[in-house]
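Coming up: chain A.
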Amino acid sequence: MQNPWIYIGLFLLIGMLIPVAPLAIAAFIAPKKPNPIKQSTYECGMETVGDSWVQFKAQYYVFALVFLVFDVETVFLFPWAVSLNALPVFVLVEGIIFILILLAGLFYTWRKGMLEWA
Partner candidate 1 sequence: MIDASQVIFLLSAGLIVVSAVMVVSVRNLVHAALWLVSTLFGVAVVYAVLEASFLAVAQVVVYIGAIAIMFIFAVMLTRRDLLSKSEQTNANWVWALGLAAIVFVALAFIISGYGASLNRLPAAMPEGYDPISALGNALVSPEGFALPFEVASVLLLAALVGSVYVALNKAKE
Partner candidate 2 sequence: MATETIVWLLPLPPLLAFFLIVLFTNKSKALSHSIGVGAALLSFVGSMVVFFRALSVEHFGEGEHIFASSIPWLPTGDTFLRVGVQIDPLSAVVLFFVAWTILMIFLYSVGYHNFGQPKGDHDHPGLPPHGATVTDAHGHKHTVLSVEPMYSRFFAFLGLFAAGMYTLVISDNLLTLFVGWEIMGLCSYLLIGFWYAKPSARNAAIKAFMTTRVGDVFMLLGLAYLYSATGTLSYREIFYNQEVLHHLAETSSHVFGLSAAGLIALLLFIGTIGKSAQWPLHIWLPDAMEGPTPVSAMIHAATMVSAGVYMVIRIFPLLTADWHGHDLTTAMSVVAFIGTFTAIFAATIAVAQNDIKKVLAYSTISQLGFMISALGMGAYIAAAFHLVTHAFFKALLFLGSGSVIHGMEHGVLHTGNHHVDPQDMWNMGGLRKKMPITFWTFLIGGFALSGFPLVTAGFWSKDEILADAFAHGHWAILITLSTAALLTAFYTMRQITLTFLGEPRTKEAEHAHETPWTMTLPLAVLAVFALGYGWVGIPEHFPGLGGLLPNWFHHFVGATLLEHPEAVEFSPIPLGISLLVALGGLTLGWLVYKDVKAGQPDPLQKPLGVLYPFLQNKWYFDEFYAFFVIKPMTWISEEFSYKWMDRQLIDGILHTVAQTALWIGSSLRNYFDKPIINELLGDKLGAYWTFQPAGRALSKAQTGRVQSYLIGAVAVFLLVAAALYLFIF
């Protein structure tokens, strides 16, 4: 097989289709008796006031931010890791510096108190 992505593509397609099948079957055979109470949003006790799309804690955003930076870092580190074996020691030092620079960012965030949940 020349391009493994053809296989992956087919796999993706089928892998997404197979879960759909039982849902489709269910859509045909499952009963449908809607009523307002059943359709209402699940809530514990009280009626829901307003819709659920309320503003959220900014802290989630900070973690996403740190994650974003480290996630992009990994995109750089995987090629580095793959070619580490074939290249001189200099490359090792290079990668270590790369990691240390990013850890510096993490420690900055830490020191600024941004990793606290409060």
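Selection rule, in plain terms: all candidates are chains of the complex that A comes from, given by their letters.
A few comments on the model shown:
Basically, a residue touches a chain if its C-beta (ideal position, glycine included) is under 8 Å from a C-beta of that chain, and two chains touch if they have at least 3 such contacts; residues count from 1.
Treat the numbers as computed from the prediction; the structure is a model and nothing was measured.
Only one of 1 or 2 makes contact with chain A in this complex, and that is candidate 1.
Taken in their complex, chain A has these residues touching candidate 1: 3-5, 8-9, 51, 53-56, 58, 60-62, 64-69, 71-76, 78-84, 86-88, 90-91, 94-95, 97-98, 101-102, 104-106, 108-109, 112, 114.
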